[in-house]
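Removed from the display is one protein chain of the complex; every other protein chain stays in position.
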Amino acid sequence: MNLGISALRYVEEVKNGSFTIEEFISKTVEQIKKHDGKLHAYLSFDDHVIEQARNLDRKIANKEKIGSCFGMPISIKDNICVKGGKTTCASKMLENFVAPYDATVVLKLKSEDVIIIGKTNLDEFAMGISTEFSAYGTSHNPWNTDYVPGGSSGGSAVSVSAFECIASLGSDTGGSVRNPASFCSVVGFKPTYGLISRYGLISYANSIEQIGPLTRTVEDTAFFLNIISGFDPNDDTTIDNKNEDYLSNIDAGVEGKKIGIIKEMVGQGTDKEVVSATNNAIKKFEELGAKIEEISLDMIDYSVASYYTITSTEAGSNLARYDNLRYGYDFPLEGYEFNSYISKARKNFGPEVTRRMILGGFVPSAGYAGKYFLKALKVKKKLTDEINEAFKKIDFLIAPTVPVLPFKIGEKIDDPVALFLLDFNTVIANLTGKPAISVPFEISNGLPIGIQLIANSMQDKPLLQAAYALQNTVKLPEVPI
Amino acid sequence: MTKIGLEIHCQLTNLESKLFCSCKANYRGFEPNANICPVCIGLPGSLPRLNKKAVEKATMIAMSLNCNTPDKLAFFRKNYFYPDLPKNFQITQLNVYGEHSIGQNGTILVDDKEIRIRRIQLEEDPGRLIYEGISEKTQITLVDYNRAGTPLVEIVTEPDFENERQVRLFLNILSDLLDNLDVSNPSLEGAMRADGNISIEGGNKVEIKNVNSFHDLEKALHFEITRQESLISRDIPIEQETRHWDDKRKITVSARIKEGEEDYRYFLEGDIPWITIDSQTLNKLKADMPESISSKKERYITKQIPAQVAEVLSSDKFCSDLFELAHNESNAIVIANLITTDLMGLVDTDEKREKSKLTHQHLTDLANSIETKEITRTSAKTALQECVATGLPVSEIISTLDLGHISDESELNKIIDEIFIQEPNTVEQTKTNPETINYLIGKVMEKTKGKADPTLTLNIINKKLS
Partner (left out) sequence: MVSKEEIENVAKLMRIELDDHIVHVDRVQKMIEYFDILDKASVESEEFDVQEKSITKLREDKYIPYDEKLIEALKNYKENYVRAPKMV
């Protein structure tokens, strides 16, 4: 039994009896026991997964109908609510928070009979790109455990790439799904804003973030998108996708499609191995019959500053509710006045979250909003106009997902601006609401490189078709664990 | 010259659900924290879901205050920390990116003076704080979130009021208007609150907050005017500040808000898209608007109802609703009189109105009985009381209480003979002073509990005297 199979393959094998769900789940649990001590993908586990597997096996034996996921083991980023268990956001602030409800995506997956193995590690409240800002310790990259797995959905990417589950759900505010997917050599997808319900996703920057799957293959992403996308009455920002089938015609190819390369994304500041991989990917697309042209976006130099200004402002507001009064951790309030109590209680935020809170108080403040926050919103608008203009002429944009190779744990954590700039290639999709995907493409000296494709709003299906075409041009080595 | 502006908060108590979740809009009567859900308590991961009817009803309020209503609504976050605010921000509206609040630039006539409405906005009410303990040291704060998320309409006026009297008239007109629109029950405790700002000649603007009722607002304004006038007379400058109304001491006290502390960092609420209101929806709302109080009054006057009665009747929705169903062209005046002179006194509280078993049919039947002289106007009052209390049919009430007219001549003859024996002096006086006949009629009515046919009684008395 191979734990590294795709979701689609898993379903086939369970259907034709190659193995039982219980066998697969037990072996997955063993794999976790063996490796997660070192990798630290998970923050918590469901203790009843074997029972759930047995129940489903029994249903299959009795010829009862079960959901389309057939007990597939998946993991969920720990900023997405799963009823009854802890949802910590990798923060000390929420160390005892038990969600009394399921996120919409979790409900949808449960109704298709997934088995949720556990909740995965992240940078505290999803603010970071390495998991080093988790309050519960960093995750390690399975390709080389001295290296970061990327972030903020680092635990999710590790769990998929190290065969500790078949797929995972992460959240992507500025690349948080695509970045770790690239660093761990898995597929990571951020849909059009509003395509997937955010109900139950603990907000960081709600106006631009989306939940997205991390999977082994592009087809698996399409499979999960079919389950979790679409209008949700609990989220007023969701859009009706008319039950689009993202899996059908996934092999449509890219012949005749126009692909734009954003020239600012393969220039200064990009590792030479990453530039070379991107050029190889472009070549592959040309061989498949696509036309490539170079494009430039005026606002792109301001995108990272705009992104951090907007996300800090929203985070400052979204995280204001953590005052430790209604839920949180043990900290008696006797002897304190309201403001001094919550100011003390909120010291439980880690250093990065604290910094973002301060930024979030500063950039929209009465004296500075014009210089920072409102300016950032205008950049966002103009960037969107520019990219919409580009999509009149081209079908997709191509760029490396991350400008650099995975880096060593501890290497960049002390330089905030250097960390900001690693988001350069990914934030554009969030600021403009466009769908984007990272496809594993090369392994350079044992470290993965992913290629990012971006499409116009609601063009998620053609985007997956292009990603599928690119994926099939390469055969990558197995993860060395 | 004194200038007063108001900020009125009005809960849409007649809605079913809260502004952003399905908990009950009218939170009264629940155990503490029993009317809450993940959304209104701001649990991590929950999202607001805007109530369609709240937008519609608030738009109706804006239209009846002659405001412009925009084709796109925007919601904002007002960020500040307070224990009654579960998310530590309030979702509200603001006009910084153009006019996208529920309504703006309206006017309303108050005693022939035009009061301008600056803005109307839709927002969520916070929870409620309860303080326990006597001294400051032992004091603890308890929070009940049942009210959190109740739909609130804030009406902001320009500083157009010149005195407390205009304020009081305006607030009365406004509560009648909200009642008439069936959006709110202004008599519920806390359903309507108002803050004010006030400046007098030569002084800065002072905001008055923390006022819990209209009654208190009047007192607070009165206190403030006197305080400010006294300062001015002693040449002490009036500072621009916010003052709180101290309910116990009945005075205003400085809120001492430090510079820089009131930065609410307003920005767009990303969880709620901009709401587009198409002209079709707007037209439908206009068509569905209940008839305005002034138009009702005009209509009643055309039915020959005296202006005074028409005014009272039209501004009370409970009563005018009954009137509409009960009256026809011939009995309108009788029914209007029954309602305004008798019924209003019988049902002068919400509680009594809720308990009342009276239907419009009762009023129609009573008017009929009066017209056909089956009962007297005096008996009708007794019957009305019985209708309210029991809800029994008018005919049954008339017969069980024996309220029918005495129009049997021999019976009346007998009664009048008795009175003539008891009142020889009065009978004598009638020869010089015909007015005293009324006294005799009164005696007959007293004896018959108002059931005697007045015309017949007069005829008999006249006959006997002549």
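For clarity, chains are labelled A and B in written order, and residue numbers in each chain start from 1.
The criterion applied here is as follows: a contact is a pair of C-beta atoms (placed from the backbone, for glycine too) under 8 Å apart; a residue touches a chain by one contact, two chains touch by 3 or more.
Everything numeric here is computed off the predicted structure, so don't read it as measured data.
Enquirer: Can you list the shown chains that the hidden chain touches?
Expert: It touches the following shown chains in the full complex: A, B.
Enquirer: Touching the left-out chain: which of B:109, B:130 or B:236?
Expert: B:130
Enquirer: Among A:85, A:128 or A:361, which residue is in touch with the absent chain?
Expert: For the chain that is not drawn, the touching residue is A:361.
Enquirer: Which of these touches the unseen chain: A:9, A:258 or A:375?
Expert: A:375
Enquirer: Can you say which of B:36, B:61, B:217 or B:338 touches the chain missing from this structure?
Expert: B:36
Enquirer: What is the set of chain A residues that contact the non-displayed chain in the whole complex?
Expert: Those residues of chain A that touch the unshown chain are 98, 100, 193-194, 233, 236-237, 299, 301-302, 305-306, 308-309, 316, 320, 323, 325-328, 333, 336-344, 346-347, 349, 351, 354-355, 357-363, 365, 371-372, 375-382, 384, 416-417, 420.
Enquirer: For chain B, which positions touch the chain that isn't shown here?
Expert: 15-17, 22-25, 31-38, 41, 49-56, 72, 74, 81, 83, 97, 129-131, 136, 139-145, 260-261, 263, 268, 273-278, 281
The criterion applied here is as follows: only the chains that are shown with their structure count from here on.
Enquirer: Any idea how many Å lie between the Cα centroids of chain A and chain B?
Expert: Roughly 54 Å separates the two chain centres.
Enquirer: For chain A, which residues count as touching chain B in their complex?
Expert: 80-81, 87, 89, 94, 97, 99-101, 103, 198-203, 206-208, 233-237, 313-314, 316-317, 320-321, 323, 325-327, 338-339, 342, 361, 364-366, 369, 373
Enquirer: In their complex, what parts of chain B are in touch with chain A?
Expert: Spelled out, the residues of chain B in touch with chain A are 38, 41-50, 77, 79, 81-83, 86-89, 141, 143, 263, 265, 267-268, 270-273.
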